[in-house]
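I have a structure here, written as structure tokens, and I will follow up with some questions on it.
Missing here: one protein chain of the complex. Every other protein chain is in place.
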Amino acid sequence: MSNLQLTQEGHLKHFITIEGLSKEILTNILDTAESFIGISQQQVKKVPLLRGKTIVNLFFENSTRTRTTFELAASRLSADVISIDIQTSATSKGESLLDTIRNLEAMHVDIFVVRHAISGAGHFIAQNTAPHISVINAGDGQHAHPTQAMLDMFTIRQHKHEFNTLKVGIIGDILHSRVVRSQIQALNTLGVEEIRVVAPKTLLPSHVEQLGVSVFNNIEESLDDLDVIIMVRLQKERMTSALLPSEREYFKCFGLTDERLKLAKADAIVMHPGPINRGVEIASSIADGPQSVILQQVSNGIAIRMAVMSLTLQNKEYAV
Amino acid sequence: MSNLQLTQEGHLKHFITIEGLSKEILTNILDTAESFIGISQQQVKKVPLLRGKTIVNLFFENSTRTRTTFELAASRLSADVISIDIQTSATSKGESLLDTIRNLEAMHVDIFVVRHAISGAGHFIAQNTAPHISVINAGDGQHAHPTQAMLDMFTIRQHKHEFNTLKVGIIGDILHSRVVRSQIQALNTLGVEEIRVVAPKTLLPSHVEQLGVSVFNNIEESLDDLDVIIMVRLQKERMTSALLPSEREYFKCFGLTDERLKLAKADAIVMHPGPINRGVEIASSIADGPQSVILQQVSNGIAIRMAVMSLTLQNKEYAV
Partner (left out) sequence: MSNLQLTQEGHLKHFITIEGLSKEILTNILDTAESFIGISQQQVKKVPLLRGKTIVNLFFENSTRTRTTFELAASRLSADVISIDIQTSATSKGESLLDTIRNLEAMHVDIFVVRHAISGAGHFIAQNTAPHISVINAGDGQHAHPTQAMLDMFTIRQHKHEFNTLKVGIIGDILHSRVVRSQIQALNTLGVEEIRVVAPKTLLPSHVEQLGVSVFNNIEESLDDLDVIIMVRLQKERMTSALLPSEREYFKCFGLTDERLKLAKADAIVMHPGPINRGVEIASSIADGPQSVILQQVSNGIAIRMAVMSLTLQNKEYAV
């Protein structure tokens, strides 16, 4: 997998998963994003870096929020963006995914931003696409969501500067979350001191400790001495599937409350990928409180996506 | 409400309702639109005024026509536009409206163009949004549709030059029309001599005369000596709700026919916000006839929206 994402010179060509990427690559993404963070605060929020490039949002799974951040990132780099809702496209006329990809390649597009309900879809497309195209994974099944993980790393670095002394807790539905998989890989690669995952047993993958994390079933114990608290969105669909009791019960056992937050370090930051379920995984007072960096995550998401788009395209040109 | 829309210096910051805006503010919008009217007739229909600004169309209620005019106005000012269909967005994942707004703010957008089925939605968003964002109301419930009203004022001024000697008739479903509310406020602020509203009793608000209009139930009487005739679109849904007899019956009693039009001044102009129900509220011969300015209203709509977008953004910069 790692080779697929890199050019022969070791530069980023696709961005499908954090797995197999070096600390240098991740740090380069963070540094590049840092150089873009100011653009969205200027009077003219636009640079001509990707003028005349064509970026295609291939969303097999609907997500207005994620699609919007990629569209904005592309616009601010002056690229042309086309968003294709695959449910209504030629695949419904019986065309295969590969034929759809071949056709878009022939239109000389530069980047596919792919979101798909099936794990591995981005990888499959990258494996099968023309050499002049970069693939960015915007979420595939329960596998990975690497731009979300990197905006989280960016936000952590903004507040904590160094990774190596940090204790990070990830609390919630670890089992079904593609974001968590990517976060754990990124945190380990960037060298944090400790990662704790906290969830009811029904929402933990088997052998989770092999991912390089310590496992807690009790939220109070897990919070002690944390620098960073990452809350995971609870998919309400899980409720109906007997994996969980009621929302109220979940909040009582695993919700982040003001009392619980006091157990972490006084300067701990609280993160959440959104959309938030207020009163389910997190109390409103914390989501809107001084330790929350949730909206900064959203802002940073634009810069991270600008960074990944420009890096993969830039490296492609080296590679050709 | 008036204070919310203005900066401390009294400049336009949001544009949610005509109510509370001075004659100077309204005249400034008309003058600014006048400076934009030529752009859509040039070979290159584009000025760089809002280059690098991000405008988000937040349409909770579908309207291709209104969305298109805002998109075109934004494009011709060189802004980046993102249109979000809220039915399919994160609110369907259980995110609250405020959380959606907070997220878009964090992406450093500049203007929300809001259309919503609930009266007051634009006001609510303006009250709760970050200081760097302007809100433009593209129609909220039965409350207001101020850009539509201002394009009507622009069209009237184009043809009649002064407002103070004008007699204006508004004919049709006064009760359910957000456009009419905004029109009456604008006409009164700009100082027309008389506003007449004409409708069956079931389609008149109670206490309508308190809006500063004279009330007619007979269309023939109301037309005498009019300079401007504004037809209101009949929502066909009303037919089924026992408020109205058949379409034919409505046309017989309140439709604008050639014979009736002769009762107004010889140079009276006929307006309609569209889409037209031919043969229901207006005869085709009038809609397409020499006194109709219906399509000029559409053209002027682009210039008015360009004016409101550029004024609110310009004033925001003063205000920050």
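In this document, chain identifiers A and B correspond to the written order of the chains, with residue numbering beginning at 1 in each.
What we mean here is this: a contact is a pair of C-beta atoms (placed from the backbone, for glycine too) under 8 Å apart; a residue touches a chain by one contact, two chains touch by 3 or more.
Bear in mind the structure is a predicted one, so any value in this text is a computation, not a measurement.
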- Query: Where the complex has a chain not shown, which of A:Glu19, A:Glu34 or A:Asp80 is the residue touching it?
  - Reply: A:Asp80
- Taking the entire complex into account, which one of B:Thr7, B:Thr27 or B:Thr68 touches the absent chain? B:Thr68
- Positions on chain A contacted by the hidden chain, ascending: 51-54, 80, 82, 84-85, 88-90, 93-96, 99, 102-108, 317
- For chain B, residues in touch with the removed chain: 40-46, 62, 64-65, 68-69, 71-72, 75-76, 236, 274-278, 295-296, 298-299, 301-302
